[in-house]
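Below you'll find the structure I mean.
With one protein chain withheld, the remaining protein chains of the complex are depicted in position.
Chain IDs A, B and C follow the sequence of writing; residue 1 opens each chain.
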Amino acid sequence: MIILNGGSSSGKSGIVRCLQAVLPDPWLAFGCDSFVDAMPAKMQASDEGIVFAPDGEVSVGADFRALEAAWMEGVAAMASAGARVIIDDVFLGGAASQKRWQRALSGLAVLWVGVRCESAVAAGREVARGDRIQGMAASQADVVHEGVFYDLEVDTTHTESLVCARTVAARVS
Amino acid sequence: MIILNGGSSSGKSGIVRCLQAVLPDPWLAFGCDSFVDAMPAKMQASDEGIVFAPDGEVSVGADFRALEAAWMEGVAAMASAGARVIIDDVFLGGAASQKRWQRALSGLAVLWVGVRCESAVAAGREVARGDRIQGMAASQADVVHEGVFYDLEVDTTHTESLVCARTVAARVS
Amino acid sequence: MIILNGGSSSGKSGIVRCLQAVLPDPWLAFGCDSFVDAMPAKMQASDEGIVFAPDGEVSVGADFRALEAAWMEGVAAMASAGARVIIDDVFLGGAASQKRWQRALSGLAVLWVGVRCESAVAAGREVARGDRIQGMAASQADVVHEGVFYDLEVDTTHTESLVCARTVAARVS
Partner (left out) sequence: MIILNGGSSSGKSGIVRCLQAVLPDPWLAFGCDSFVDAMPAKMQASDEGIVFAPDGEVSVGADFRALEAAWMEGVAAMASAGARVIIDDVFLGGAASQKRWQRALSGLAVLWVGVRCESAVAAGREVARGDRIQGMAASQADVVHEGVFYDLEVDTTHTESLVCARTVAARVS
């Protein structure tokens, strides 16, 4: 398994698509975006679910955590059943988020990858994307890495997604 | 768990969104579309992956089957871990497809729902959607139900998604 | 030119795609959705632009009206230059909205089509689509038709998009 962690608009999705292209074996890709899409629409406006504030702050509640825990178990089971899996996530809780994954994935080989991007550059890319609430990139850029352990880190500030992906792929035997 | 099976453009996704809206508890929704999205793009043009022929025929290969089996294990693990899960799928192999799910989900309570739609009506909705290869709806309308067992069936030919969803929801205690 | 007017989730887009499929000549399709997409993102949260209230009410301001007037002139010029054009719009102002189009299109042959859908059915389809603010369908279902003149009307409550499109196409020589 490969787990990429980085703030919004740091370039995780681009790296994931490049990884799927350059890795010779087929890898499945899931992430916090596809997980949120799987939730009922009504949970995206509920304190028990996930709330995207107009200033870019994201907060999650008890229902979100409960479903997320089950989803992590499911991802672990896919990997245990033989699937190669890439996850891209935003560790809103830093080290605590990583611990949640570690608990779910115990016994599985995981490559932990930090995806960095300078806050101002990520904020600019957020404007260029046009489909995200302004402010998420800046508010998440640093906090998601606090206390998190990585096997390797890439930085998209001055490095293209495909180049970052090749660096990650080189670590996957 | 709830598993909906029906051909392309039979209205499964609409029913799923309505189910998530009307069911009081939060249900996660996954399906063959989100699974295909999780695969590498290059598998969508490979005989080992999944091939969408210009006439609407869909065929899958060995790599697809291997990842699918692991994905089904993952879905089962999510449900075992306490998540309520709705799956919408297209049983291209009819009874054989259902057997694959049954094997993965053994021990779990599943509500099997058939989503019917008259072939000509589904083909018309395929034109109206505009994002599907013409011919999928007609080629799948009947074959996906062959030999499949259901707890209940709904028919979107003359019944709205929300009404179908309420019929399904009434069976979920 | 063909102009379709109807409330949100009344089925206009589906009819447009079917019209483009069944009409032998190539027709360009534009509409209020593509117009809003062309505006700066910041206008979608501004009183001068367009505001989508959480209850489904939509209100537009002076900047929106100014750009809309220029856009209507542009659509008229495309038709004058020989393009066949289908417009789908939501006449939030009823007869006043139609008058705006009539002024822009003076001298051009226009087929005015009303797209009806029972309010409760449109509201249900809004839930099934999952990408619209709940309440738009119900709040717009009737008001958009007030005082509006049509060459023909279709009703998607019990009639498929493709069938409605064929009815409209039959009026285009």
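Methods note: a contact is a pair of C-beta atoms (placed from the backbone, for glycine too) under 8 Å apart; a residue touches a chain by one contact, two chains touch by 3 or more.
A quick note: this is a predicted structure, and the numbers were derived from the prediction, not measured.
Q: Give the residue, chosen from C:V75, C:V144 or C:C164, that touches the chain omitted from the document.
A: Here the residue in touch with the unshown chain is C:V75.
Q: Contacts of subunit A with the missing chain: which residues?
A: With respect to the unshown chain, the touching residues of subunit A are 11, 13-15, 17-18, 21, 121, 124-125, 127-130, 158, 160-163.
Q: On subunit C, where is the contact patch with the chain that was removed from view?
A: 17, 20-21, 23, 26-30, 34, 37-43, 49, 63, 66-67, 69-71, 73-83
Here, only the chains that are shown with their structure count from here on.
Q: Centroid from C-alpha atoms only, then distance subunit A to subunit B, rounded to Å. What do you get?
A: 27
Q: Let me have the rounded angstrom distance from the C-alpha centre of subunit A over to the C-alpha centre of subunit C, please.
A: Averaging C-alpha atoms per chain gives centres 39 Å apart.
Q: Of all residues in subunit B, which are in touch with two or more distinct other chains?
A: In subunit B, 17, 21 touch at least two other chains.
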